[in-house]
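With one protein chain held back, the other chains of the complex are shown just where they sit.
Presenting chain A:
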Amino acid sequence: MALVHKLLNGTCILRKCPKPRVASCPFWGTRFADYCSSSFQKPVAAPGKASSQRKTKGSLEERHQREVALEITSPEDKPEISFDKAIKEEMKDHFRRLKDDIVKYWIGPEGRPLHEVLMEQAKVVWQFRSKEDLDKWTVTSDKAIGGRSEVFLKMGKNNQSALLYGTLSSEAPQDGESGRSGYCAMVSKIPRGPFEMKRSYDWSQFNTLYLRVRGDGRPWMVNIREDTDIIQRKDQMYSYFMFTRGGPYWQEVKIPFSKFFFSNQGRIRDAQYQLLLDKISSIGFTLADKVDGPFFLEIDFIGVFTDPAHTEEFAYENSPELNPRLFK
């Protein structure tokens, strides 16, 4: 985004800082990290204006215009003007979103009245009815490490579902360090608020994940990532398997959240903990079943609901043989 690029170079008090600075002050809130580090980064060119921290829209725009005038030195006329306009549009968009956010906060969580949110028992989280819904997902494959699998995502039949298809190839990349390869993944993007602040989903009143899919008989893995602000949580995720039946009929897959096991850096850990549902950041589907060939998965929608018959809290006990420290 043009604005992000601009602001990374310049100063903005409202923008969150990149990660290394957050990691350096772990005890403080991330907001404080913003303030303390950004104060050292004010441009020398406009000290007077930058020191005054007025948050009105007009002054910020003026400041950015001045920064634009000072920083861009190369003579490119036409793209420059549209660049300015793009920044203005984005600033307006972000402020609109901030205003909506504040207004929604007064109505209730996520803009819906509290009684509606509390009494809700089934919620559709992701649906695939238009191209904008596809933009919320990213697809990756082992091409990132040099493999040969391909994966594509497009709208399915009649714009009523999403089709994830491609070819899996378990040929290991010849880079001297990977022994195996062959995976394809579709991950949802982390929900962002105004000014690209990371938001998370709160599913604490639900206890089962519901997927309406149509696959081709291959086993998929569903991964849920929790809030990733802390750097140690970057590789941690909770996973479970989704077995597709194949065939022309739609399949309903219900996975209770108590069945998700914990893994770090791709390996199941000995110490297993329950998946806590109050800060979920993204969900993903991975296919890595070591069978070469084409695959497809059609998804209708993804939702969460409360299954009143499911009372289990966590499915995996810790064993004293693997984890003697937990049992002392």
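Operating definition for what follows: a contact is a pair of C-beta atoms (placed from the backbone, for glycine too) under 8 Å apart; a residue touches a chain by one contact, two chains touch by 3 or more; residues count from 1.
The definition used in the following text is that contacts and distances are computed from a predicted model.
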Seminar exercise, completed: Out of "ECSIT signaling integrator", "U3 small nucleolar RNA-associated protein 15 homolog", "Phenylalanine--tRNA ligase beta subunit" or "Insulin-induced gene protein", the chain not pictured bears the UniProt name "ECSIT signaling integrator"
Seminar exercise, completed: Out of A:Gly111, A:Gly193 or A:Gly217, only one touches the absent chain, namely A:Gly217
Exercise. So which of A:Ser82, A:Gln160 or A:Ser204 would be touching the chain we can't see?
Worked result: A:Gln160
Exercise. Which is it among A:Ile102, A:Val124, A:Ile231 or A:Ala271 that touches the chain not included here?
Worked result: A:Val124
For this session: Kindly note down the residues of chain A that lie in touch with the hidden chain.
Result: 119, 121-124, 127, 155-158, 160-161, 163, 165, 176-180, 210, 212, 216-219, 241, 243, 245-250, 268, 270, 290-291, 293-296, 298, 300-301, 303, 305-306, 308-309, 316, 319, 321-322
